[in-house]
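Of the protein chains in this complex, one is absent; all others appear in place.
Right, chain A next:
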Amino acid sequence: MGIIPQIIANSIIAGAIYALVALGFNLIYRATNFFNLAHGAVSVVGGYIVFGLYRLLGLPLWIAIICGVLGSGVVGYVLEKILFLPLRKRKSSQMVLIVASLGAFTIIQAVIAIIFSSQFQTLFDSSMETKLYQIGGGIITQVQLIILIAALLIMGTLAWVKERTMFGKMVSAISDDAVVARIVGINTNKLIGRVFFIGSAIAGFAGIMIGFDTGLEPTMGMSLLMKGVIAAIVGGVGNIYGGVLGAFLLGFAENFGVWQVSGEWKDAIAFAILILFLIFRPKGILGKK
């Protein structure tokens, strides 16, 4: 077995997880036009809810996962209602919104660490059988295969919602011009609340998947968020297809980069890519939508 197919497999898995984070981030950015830094912590919430319900309380796995996804969605929704919506109503600047979301991020991360300790935890337990699949010379685990399929399903559904449903079109209208959207009778704040719920729930799902694949740590939210944001910017901020493209590109760049240098440089590689894109192509590959 060559090493290249394995790296390709790893890149695709990483790309799928980043894509989920980027999707949620982009959805929220499209509707509100600000960088929601709390998104990373919201994602981790999902993973820890599953950890608490499934590993600590012993509830069935599927219930835990549903609660985790919904829990992240609710946290995102509540943040919008108590923090971001009042700020937007006051026509606060982007800087104020970013700082506020940074505050929310810090609080959530610390609260998770207080409840579950800062230790590294994994959702995976020995009772789950580890089936390995060999695809084109690379080996992936069953968990990774599930991540990949689920991610593709979510992306497909989202694309369908965006293009084919009234909800998707209304969100596009808000992102084009919120004032006009309001004039033609769209209840923008209600819609944005839902967008926060959906985007956060998707992020929560990503957090859960990481919990199974590599494990959970309260502080992983920041790096997760940054991967999502970088994927979004590389692909084109607010462009949901761009975000997915950027995520896979990032997954490949990181994994091949790590192969060439060392694992410790992963985050630095991601940021180097971000900075290169910001300098030479700030609109991303597909441009802003």
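Points to keep in mind about this one:
To be clear about the criterion, a residue touches a chain if its C-beta (ideal position, glycine included) is under 8 Å from a C-beta of that chain, and two chains touch if they have at least 3 such contacts; residues count from 1.
Operating definition for what follows: contacts and distances are computed from a predicted model.
The chain that is not shown carries the UniProt protein name "Amino acid/amide ABC transporter membrane protein 2, HAAT family", picked from "NADH-quinone oxidoreductase subunit F", "Peptidoglycan-associated lipoprotein", "Xanthine dehydrogenase YagS FAD-binding subunit" or "Amino acid/amide ABC transporter membrane protein 2, HAAT family".
Shown as candidates are A:I3, A:I107, A:L152 or A:V180; the residue that touches the absent chain is A:I107. For the chain missing from the display, the contacting residue among A:L57, A:M95 or A:I183 is A:M95, taking the whole complex into account. Remark: the residues of chain A touching the chain excluded from display are 34-35, 83, 86-87, 92-100, 102-111, 113-114, 117-118, 222, 226, 229, 233, 262, 264-265, 267-268, 271-272, 274-275, 278-279, 282.
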